[in-house]
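Note that this complex is displayed minus one protein chain, with the remaining chains in position.
This part shows chain A:
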Amino acid sequence: MRGRGLVIGVTVVLVGLAAGAAYVTRDTSPPLENAPTMKVSEALGGASGAEGYTRALEPREFHFPEDHGPHPGFHTEWWYWTGNLTTADGHEFGYQFTLFRSALAPGEAERASAWGTRHIYMGHLALSDITGGRFHATERFSREAMDLAGARNGPFRVWLEDWSAEAIGDGVLPLRLTARSGNVSLSLELEAGKPPVLQGDRGLSQKGPQKGNASYYYSLTRMPTRGQVTVDGRAYEVTGRSWMDREWGTSALGQELVGWDWFALQLSDGGELMYYQLRRHDGTADAFSAGTLVPSEGAPVHLSRQDIRLEVADTWTSPHSGVAYPARWKLSVPSRGLTLDITPALADQELPVSVRYWEGAVRFSGTHAGQPVQGRGYVELTGYGDTPVRGR
């Protein structure tokens, strides 16, 4: 009978201890909350407001070479190079090299730490090995601090870590582009070619009906280029032509827009055509879409939405993202007798970066004022993926 007391006692003690052990090891943590994430690309998401920034309100006078350099008062600014290159034995390449500056807050940081900054840089490097049928693309970010990234004049230099565009001489042009990432590298010398072309109204490129929803925008449309491209340890001596776009402003795309299609075409007759079509949610072209035709001789001609007809003749669906992009166009400027059939030089030129887009080398042929014409160029397609673009 006493045995029973012992068993009961021991059981009670064990149960008590087990409860105590469970108590001290209990999980005191609350359920895991759905907290926010940190993605550096989101820092580029756009101005939280235009307040405190300089704005593109009306046409201004451009001064070169100074305007090649940075305009830190504006929210966003970029240096954009694209080009088609060929080796002596006909190996064809396309390249895109872009450096974006974006302000996180207006004004300059006053910090004890040299890392404190309000500007960050994003860089995209893409190489289309057209003959080889491969496409390479990289993205990188850094802050404008510690010399890790930045832009300056005299001598001109804009850089993001070891990616840079810098003047070879005292001015800006000719300039050298140097970029390397993984198995791909680029070292090109670009000459001015033609003088800068001011886009839009004397360089003020209006992107929407509101005043200030605009940027300053100019291009160097035909830059003789030579240098070296390296892919997988193999170096190619190349020559060709580049296109430089410079744009800065403090505005975001209007809510009604989802993205744009941008064309930069170098015609065999010595002219160039730039056209950007702003796309509305329903897929139609926005009234503020615009372009410029640069004849081989004479003044550039501003083109508005009504001057241009653009039809998509084919689409391509990315195997990486499942996103369908236009992949062939019929572009015409009836008033100028220009009709072009544009096809990508390589189907897969989708950049798998934080904001996915397609940008690639294209080939075209057609007629200009009755004469057959053909050429090469670059096309950028944004806002086709799930993420609407609020930037450029």
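Keep this in mind: contacts are C-beta pairs under 8 Å (C-beta built on N, C-alpha and C of every residue); 3 or more make two chains touch, one makes a residue touch a chain; residues count from 1.
To be clear about the criterion, contacts and distances are computed from a predicted model.
Asker: Which choice in "Permease", "Pyruvate ferredoxin oxidoreductase", "ATP-binding cassette domain-containing protein" or "Iron-regulated ABC transporter membrane component SufB" gives the name that UniProt lists for the one chain left out?
Answerer: Answer from the record: the omitted chain is "Permease".
Asker: Among the options A:I120, A:A137, A:M223 or A:V373, which residue touches the chain absent from this view?
Answerer: A:I120
Asker: Which of these, A:A50, A:A105, A:A285 or A:V353, touches the one chain of the complex that we don't see?
Answerer: In the full complex, the listed residue that touches the missing chain is A:A105.
Asker: Kindly state which of the options A:R180, A:R202 or A:R280 is in contact with the chain not pictured.
Answerer: Going through A:R180, A:R202 or A:R280 one by one, A:R180 is the residue touching the chain not shown.
Asker: Which one, A:L148, A:I168, A:A285 or A:V323, makes contact with the chain that was left out?
Answerer: If we include the chain that is not displayed, A:L148 is the one touching it.
Asker: Given the full complex, what residues of chain A touch the hidden partner chain?
Answerer: 2-6, 9-10, 13-14, 17-18, 20-21, 24-25, 27-30, 32-40, 42-43, 48, 104-105, 109, 111-118, 120, 140-143, 145-148, 161-162, 180
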